[in-house]
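Removed from the display is one protein chain of the complex; every other protein chain stays in position.
Moving on to chain A:
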């Protein structure tokens, strides 16, 4: 099967790759662009470890085909920090120990950032339901929820 040429933008950088029409955006990010921050936990859109933004919309990159990225803007965990300045969520996740093994962390950060951009003052219930698509098996979510709530509070105060 011949491959398709795709031009897209990832974390603000123009990139291009050749992909098989069956390959997912996650495959392309990881295997063709060496952006291995997004993880494959399930490949069926259930775990959220591959979460990225596609033109600002939160998606599971395992449910998007690589060819669908043509002309789009993709945001991954690698683009959350600005240079060596961490996003407040990233710093708070370290401070709160809101991760244990860390495999779900990239997806949860991308998802939480998307939440706070839409809703700077979420309730605990809103955070829990927004992150219900991101599985974490280590933490019981307690410290994750606290980290997101506290980041939102900080960002509101400094805004």
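Assume a contact is a pair of C-beta atoms (placed from the backbone, for glycine too) under 8 Å apart; a residue touches a chain by one contact, two chains touch by 3 or more; residues count from 1.
Here, contacts and distances are computed from a predicted model.
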> Any idea which of "Response regulator transcription factor", "ABC transporter permease", "Phenolic acid decarboxylase" or "Xanthine dehydrogenase family protein molybdopterin-binding subunit" UniProt assigns to the chain that's been left out?
Replying inline: "Xanthine dehydrogenase family protein molybdopterin-binding subunit"
> For chain A, which residues lie in contact with the unshown chain of the complex?
Replying inline: 20, 22-23, 27, 30-31, 34-44, 46-47, 49, 76-78, 80-81, 86, 90-91, 93-97, 99-106, 109, 125, 127-129, 131-146
